[in-house]
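Missing here: one protein chain of the complex. Every other protein chain is in place.
The chains carry the letters A, B and C, assigned in the order they are written, with residues numbered from 1 in each.
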Amino acid sequence: MAETRFARAINQALADAMAADASVILLGEDIAAPGGPFSVTRGLLDKFGADRVRDTPIAEAVIVGASVGAAMGGLKPVVEIMFMDFVTLAMDALVNQAAKARFMFGDQTTVPMVLRTPHGGGLNAGPQHSQCLEAWLAHVPGLKVVCPSNPADAYALLRAAIDDPNPVIFVENKALYAMKGELPDPPPSDRLGVARTARPGRDATIVSYGAAVHTALKAAEALARESVEAEVIDLRSLQPWDEAAVLASLARTHRLVVAHEAVEAFGVGAEIAARMADVGFDELDGPIVRVGAPFMPVPFGKTLEAEYVPSADAVAAAVRRTLA
Amino acid sequence: MAETRFARAINQALADAMAADASVILLGEDIAAPGGPFSVTRGLLDKFGADRVRDTPIAEAVIVGASVGAAMGGLKPVVEIMFMDFVTLAMDALVNQAAKARFMFGDQTTVPMVLRTPHGGGLNAGPQHSQCLEAWLAHVPGLKVVCPSNPADAYALLRAAIDDPNPVIFVENKALYAMKGELPDPPPSDRLGVARTARPGRDATIVSYGAAVHTALKAAEALARESVEAEVIDLRSLQPWDEAAVLASLARTHRLVVAHEAVEAFGVGAEIAARMADVGFDELDGPIVRVGAPFMPVPFGKTLEAEYVPSADAVAAAVRRTLA
Amino acid sequence: MKQGPAVPSRARSNGLPARELRALYGRMLLIRRVEEQLGRLFADGEIPGFIHLSIGQEAVAAGVGAALEPRDTAASTHRGHGHAIAKGVDLDRFFLELLGKQDGLCRGRGGSMHVADLSIGMLGANGIVGAGLPIAVGSAIAHQVRKTGAVAVAFFGDGALAEGAVHESLNLAALWKLPFLAVCENNGWGEFSPTDRQLAATLEGLAAAYNLPWTDVDGNDVEAVTLAARHVVAEARAGRPQVLECRTTRVRGHFEGDPQKYRSTEEASAMAARDPLAIAVKALAALGVGEASLQPEAAEIDARIAAAVARARAGALPGMAQARAGVYA
Partner (left out) sequence: MKQGPAVPSRARSNGLPARELRALYGRMLLIRRVEEQLGRLFADGEIPGFIHLSIGQEAVAAGVGAALEPRDTAASTHRGHGHAIAKGVDLDRFFLELLGKQDGLCRGRGGSMHVADLSIGMLGANGIVGAGLPIAVGSAIAHQVRKTGAVAVAFFGDGALAEGAVHESLNLAALWKLPFLAVCENNGWGEFSPTDRQLAATLEGLAAAYNLPWTDVDGNDVEAVTLAARHVVAEARAGRPQVLECRTTRVRGHFEGDPQKYRSTEEASAMAARDPLAIAVKALAALGVGEASLQPEAAEIDARIAAAVARARAGALPGMAQARAGVYA
């Protein structure tokens, strides 16, 4: 057991995966010599050499597209997109190539690549450096999407993502990079698609992922002071997501709130809510309430951004509303 | 009143908008001299000249990005992306530039552009020429998204989209291009965000848009033979969408089905369902059932694609299920 | 064959031996007859979707294909039948795919625009203009890292030069000295518009800008293409990425069914004079191989195709359950 920061856990997962498998390579802007804009890849160039840890030009379309070709050619590329907002420049490679190659070529190939990218606000980085766009990718058959909420999960899920034969989008909330947490020794392993109960409770279920899990936990604490015991489910994996776990929780609590930092409308929470309004309908004793960012670009100004990012108060209010 | 094909109604809307406003220009691959791959822009080059009707290089990123700059510069560009699958190449321009310019520049400018693009299957065009990706764009604050189901709406909504000071994505289902319908004379005008009741009914509400409206209507006919009267709501506009109309229908029928051609998971229907599971919860007497494409790329083969595209049977079964 | 400044000037070599030229002719004829057969099947409604035929461009596929080794990889375009055949795709499974059948190369899920055969390094046709280049660049990275000794080739059309991804790819290939070859099939058209109305640049100029050796060749002369391809493939294999531009002719419409109102009759006759098969026949005659002696091979090809078509017609349709199971590995 060692106390490790989130960013460092990712670094260690990359290092361990590269040590275990010579076919794992890293690509990205300023990831090699400079060690990554958030220092996530620091030291890996020295450990594994310039052939396997590559600083790329500022050219998102080709570095993601080349990752597809490299993955079809026997490598396991892990490509970094500096801010999730920039996946807009690599959507063809992700959606029309990576996601479809296995299916459209009749199961001839796999595309074992991982795209790591940070999302989320909190840095006042403004409208083009803060977006949470994971709902797009979860809508694309052939992609998997993962979003850890703590260092141990970051390690375990990244190892699982690299081992996965399919293209996996690994989303890292920037606000979590500095977070400390226990990283068991030997470090944990896991598989994709399994949720975790972050806090048990019987009165309402709060489904969340990434940094919003901590918001949900804060809300649960506040609610506990009102004798409302909210169960917090950390999805960890968004595509596939653990429908059984959410349904099982709902069957105990009969109330559902879904919380995430992404824009609420047409966000990941919509799918969770919609699915539960179908398969979980008989369990529902109150409206399904979502908490997400308002329908606006992420504002730059400090006070604006602080109001923009969904708060524990908002999550607690949502739970109260569905219990009312 | 004149019987007009869907493609022709779009052509007329473009011609009328260009005649009415010299700032409307058209951009796209093979839209000018060749008249468009689906002949939608036929004749417009002759009518309005090469300055206003421009064949572009095969370069989606710049033609959409340039449309943003042109819109900020006093023009009203209508840009065609040949297949919706290719918006993957223009997402930065749409999402980081067009959608945000007004907001992030503090209301200084508007971006009055329209992006027309066909989606949907039925042509056996395969995994990269058939996708329905509108859910992505509906998730982006600053964009509007429209998807007409018939020639009159295609005309009216396209005129409204061109008049709108915001960037509007105008989605045309390829299977509808040949569809005939009445185009009133003078042609209809409308505003964005208003749904239409395509068929009234009291037993269940089917919410749909685009080509799937016709699937829903067929399902409603079949259900009527079983004495189930389904109301079919044609959303027409997906962002913003007419929540009040859907809620009002639900308040009468108490059962909800959402049907579209896009992949069900994380699709547009998720938002409708999630919203109704919140604000419409008290009205619901049965599960909300969604009907969408299965979670797989659009397959090429005839029989596969035929099974892939959601059927009237599937919609009818969904209604029966929520009524059970 | 004209070469860019970065390649040592090299006179058109003594030419290929008759045996090799004959084999190339056979390969081109196979492509031609397959395309013609596909045209008929499409007209008869037996092929779903749309298909882009490479008639008039066979020499590029055959010549480049002949210069490649089995371990080499190739990413193709929407007009990819010739590339697949030249790389050595199984004809039965090719036709099965085009007809959307279960035993097709892609199990009937991809069709003409996605024909792939990874077992022979054919990385797939591609429905997205320009998208094959990043994939081939990535394949070249795999070759480089894994030291396979192989080369990755990207075929692309002249129209694709307007796409940003093509530039990003050329830059990366040049920067990282990848075993990469970019083959441009310059047929003068991008769909229904001449490419000179789409491009302000020439590939010669672009290659020079990226410091990539550029070789220009008559893409309808299979002997010239083969000789040039051998040279550039060898260079690429040695870590000197290359650009090969093949001037060629799109004889049919952009896709089958295209009425081609935008083309002149002069162009058609100019193209006829440049028919790659006729050029090869003439070259063979000069080497003493008479046209009559080529007949048996033609008959053989036709029989092979007929058999493939028969099998494809008889092939089972794919089932939805298996298709759905193929989304993830």
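The criterion applied here is as follows: a contact is a pair of C-beta atoms (placed from the backbone, for glycine too) under 8 Å apart; a residue touches a chain by one contact, two chains touch by 3 or more.
Everything numeric here is computed off the predicted structure, so don't read it as measured data.
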Which candidate, B:4, B:41 or B:97, sits in contact with the chain we can't see? B:97
Looking beyond the chains shown, say which of C:35, C:97, C:163 or C:245 touches the absent one. C:163
Looking at the full complex, which residue from C:209, C:270, C:285 or C:325 touches the chain that isn't shown here? C:209
Which one touches the absent chain: C:16, C:174, C:294 or C:308? C:174
Residue ranges of chain B at the interface with the undisplayed chain: 23, 25, 51-52, 54, 56-57, 59, 61-75, 77, 92-93, 96-97, 101-110, 141-142, 144, 165-166
Going by the touch rule given at the top, which residues of chain A touch the chain that is not shown? 29-30, 33-34, 37, 55-62, 85-86, 89, 123-129, 294-297, 299-305, 307-308
Under the stated touch rule, tell me which residues of chain C contact the chain that is not displayed. 162-168, 170-171, 174-175, 197-202, 205-206, 208-212
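What we mean here is this: only the chains that are shown with their structure count from here on.
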By CA centroid distance, what chain is farthest from chain C? A
So how far apart, in whole Å, are chain A and chain C when each is placed at the average of its C-alpha atoms? 40
Multi-chain touching residues of chain B, meaning two or more other chains, are 85-86, 89, 126-128, 295-297, 299-300
I need the residues of chain C touching at least two other chains; which ones are they? 106, 108-110, 114, 126-128, 164-165, 323, 326-327
